[in-house]
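The structure is given below, and queries will be raised subsequently.
Missing here is one protein chain; the remaining ones are kept as they sit in the complex.
Just so it is clear, A and B label the chains in written order, and each chain counts residues from 1 on its own.
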Amino acid sequence: MAVSDKDIIVCEGVKKWFGDFQALKGVTTTVKEGEVVVIIGPSGSGKSTFIRCINRLEQHQEGVIVVDGVEMTNDVRNIEKIRSEVGMVFQQFNLFPHLTVLDNITLAPLWVRKRTKTDAQERGMQLLNRVGIPEQAEKYPGQLSGGQQQRVAIARALAMEPRIMLFDEPTSALDPEMIKEVLDAMKELARSGMTMIVVTHEMGFAREVADRVLFFDYGTIVEEGTPEHFFTNPQHDRTKLFLSQIL
Amino acid sequence: MSDDTFVVHTEEAELPPEPPPHGPMVWARTNLFSSVTNTILSVVFGGITLLFFWNMVGFIIGEDRRWDAVTANMRLLMVQAYPQEQSVRIWLSLAIILVLAMATLAVWGAGTRLSRYAVGTTLMTAGAFLSFLSLIATLHLVLDSRTAVWGLGGLVVGLVLAGVGYQMRQGEESKVPQIPSLMVTAVALAVPIAAFWVIQVPTPILGGGQELAPVALSTKLPLTILYLIAVVSYLVADRTIGEQERFRGPLVALWVLSFPVIVMVILRDPIIPYDLVTSTYLPIGAAFAIVGAVVMWFVADPTKKEAGLGVGALIFVLFLLSWAISVVMVVRILLLMGALFALSAPTFAGEQRARLRYAGVWFVSVVLVTYFVVLVVAESSIRSESGSFLGGLMLTFPLAIAGMALSFPLGVLLALGRTSTMPIFRLLSTAYIEVVRGVPLITWLLVAFVLLPFFLPPGVGIQGVVRAIFAVAFFSAAYLAENIRGGLQSIGKGQYEAAKALGMTTVQMTVFITLPQALRAVIPALVGQVIALFKDTSLVTIVGLFDFLHIARAVIPNQSQPFNFIGVLREPLLFAALVYWIITFSMSRASLRLERKLGLGER
Partner (left out) sequence: MLKWVAQLAFLAFLIAVVVIVGRVVASNLSNRGINFGWQWLSDPPGFSIREGIDTTPDSGARALLVGIVNMLRVTVAGIIFATIIGTVIGIARLSNNWIVNKIGTAYIETIRNIPLLVQIFFWQALMLSLKTFGEEDVGSYFTHSSVKGIALPGIFPSDGFWQWMVFVVIGLVAARYVFRWRSRLMEETGNESYALTSAIGTVLVFAALGWFLHPLFGWMSAIWGALEGLARGIPAPLYSWAIALAIVAGAAWWIRGFFEARKTPAGYGKFTDDDIFRVAFAALSGLVIAGFVIWLSSRVVQVPSGGSLEGDVTIAELIRLGAGNFWNFFENKFHGSAGSPFAFELPSIELRGAGFAQYGSESIVITVPFFAVFVGVTVYTAAFIAEVVRAGILAVPRGQTEAASAIGLKRSQYLRLIILPQAFRIILPPMGNQYLNLAKNTSLGTAVAYAEVVAVGFTLSNQTGQSLPIVLTWMVFYLTVSLSISAVVNYYNRKLALVER
């Protein structure tokens, strides 16, 4: 694993409210290029909100987020630039049900990257090979299993050749027997040197793949460290409590 | 980051949540000026809105507006030609409905608690809107060099309201729900009642012109009394029978009875022909009630299995035969009722208590039906030029209620028929539904008014109001059926399997399991249909009934005595639109609340 010294994501005192509810209470952290960061924490702790702020699916109200040297503001051009460099995989897959699997994957390369159709399709088939389901290319998402859909979603995000991948609880909506196939695809991606931020409850994955683990609670980072330290020697009481409940 | 570091952020984790960025500037920035496009939109549409309100207010308070055409004809609009000296009957009917409504609110524990913040927000919005309109009105009045006292008055009231609202929103505890919503409603309704004693309305002067005059005492006094009755009866009901489930059944029964009693007894004031009653109706009714009760008690026995079907078929044959001989109509009605009761006996069969209850229901139904037939046969003592004692808004409401009451059972039957596994029933129901829905209501009304005479035996005539009710009911039933069908199809297969596993018959399964669930699931659609039906009643004006709309658009603009309102069209129509709007809008809001309370539409 090649973690460079270059900071690719810098967050400084990020705050976010939903109405009166404060979801993020000032998050400060940096992610280096090639690093795999796993975020864990109880539900409602703000971890999903945080990674959604990184590609501006949610707007933070205070603080600074800089992705690859571009600051997140209301400027539409900045947002579009960042979104084409940050891939995202959702808990509910969010595949486009009216398009075939291959069209799902080639959509963004065609319309955003202005690739030719043959080119985009060739690359789409490569990606489907990489996630292990080339035979499903002409089917519709509704005809696939959950695990297959999530792998298509990963391929769709990769089709834009992003430099960063965000995973928002990618295995939470899956049946147990399908979790492994998705995690395998993610592990393969991590080994290839992709910068990844993963929100997950899969502790095995965190232990095996993560360079760093962030523990979120009450809208802020309570504790962060390497997986070994984190799982063997947690410091904060909340971390201990959480780990004792989940492990 | 080196491998050994780990960080514990103790301070941040313990921070209490901060309040979000607030204030009018933040609000305006996020809601009006968040981007260039939004700013342009805000300016353009803000301008258009201002222009609209400027013209609207200018139109309403325009010098040549004839609002006196509305105020002078308020009685016509509401009750048409109902004799003035009998108007206490109308007030009594309204009082009964109000008392029942208040008891219902109390028994069902309606109403929630609102926070001071929410009430304050509403007050602030309403006050701001009122002062906005009053400001425009004042400007208009000043520009026309007229006295602007009412405009300024509205401005002050609006500003005071907004100020009170603003004060209510202050403080941390203002967000705790603590004010009963019914109290808010009561206070809100007290405002128009109180306004009746204060404001002056345009009133025509004999010989031309109009002036501002106080509201007539014969309007504001009964309304105030009604308001007080409502408040008192709610308080009493809340203390005595509040939220007790055992009062729900009787209350529903009272509601069902109230409509025929109000229309046929109180408003119509029948002259009961006592000699005819003692000679004919009393003996017939008594005989049917007693003999029938024994029969019903007999067939509602589970050990008799399907005996009810045989008895029912027998009575039905008697019913058919009764048309061959000359006999009082009530006999035929009771025979048909007996057939239906006997046919459904196996469904409601049970132990001794169930059998007694079934016989009891039969007994009471016979008494009520006979009584109702007597009421219909009796002449009315109310004399009115249009030939009907109902008119104006007092025709629109009975039309809608009776239409709904009739269309509901028919709609249920049609929905069951359309989802049935029996092809002939399904074909007939489908054909009925599609044909009725495919053709506009006005055509069916014309059929009822132009074609019906050909279908009736000589000498039989049906009043216009009754024809309209049937046309509206048969039309609405087709739409209701489609709504209910949606509910029936939404019920899971498991429900059917569970019912079958309990050994229920198909009919029992439908009556006790599927239908109640289906109806509950489609309550929003049903209320929507009620609203549509209410709006559709306005169509009877085309066939010449004197409903609310007909008076607003055809009667008032043709008046020349005692005041000249010839050609005054827009004012009465706008008033009619406002009344219809208030009624339907409150219905749809009430339905939304009911929906939320029942937890419908949530997944």
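Everything below uses one rule, namely that a contact is a pair of C-beta atoms (placed from the backbone, for glycine too) under 8 Å apart; a residue touches a chain by one contact, two chains touch by 3 or more.
Everything numeric in this text was worked out from a predicted model, so none of it was measured.
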item	value
Selected residue (touches chain absent from view) among A:V131, A:A157, A:V182 or A:I197	A:A157
Residue of B:V439, B:I566 or B:L598 in touch with the missing chain, whole complex considered	B:V439
Per the touch definition above, residue among B:S145, B:T421 or B:Q561 touching the missing chain	B:T421
Touch with the omitted chain, as defined above, among B:V447, B:V466 or B:A525	B:V447
Missing-partner contacts on chain B, residue numbers	31-32, 34, 38, 41-42, 45-46, 48-49, 421-425, 427-428, 434-435, 437-443, 446-447, 450-451, 453-458, 531, 535-536, 538-539, 541-542, 549, 553, 569-570, 573-574, 576-577, 580-581, 584-585, 588
Positions on chain A where the hidden chain makes contact	55, 57, 80, 83-84, 86-88, 90, 92, 94-98, 107-108, 110-112, 114-119, 139-140, 142-144, 153, 156-157, 159-160
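Here, only the chains that are shown with their structure count from here on.
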item	value
Centre-to-centre distance between chain B and chain A (centres being mean Cα positions), rounded to whole Å	53
Of all residues in chain B, those that touch chain A in their complex	1, 3-10, 12-13, 15, 17-21, 34-35
In the complex with chain B, residue positions of chain A that touch it	15, 17, 19-22, 25-26, 32, 61-62, 74, 211-212, 217-226, 229-230, 235-236, 238
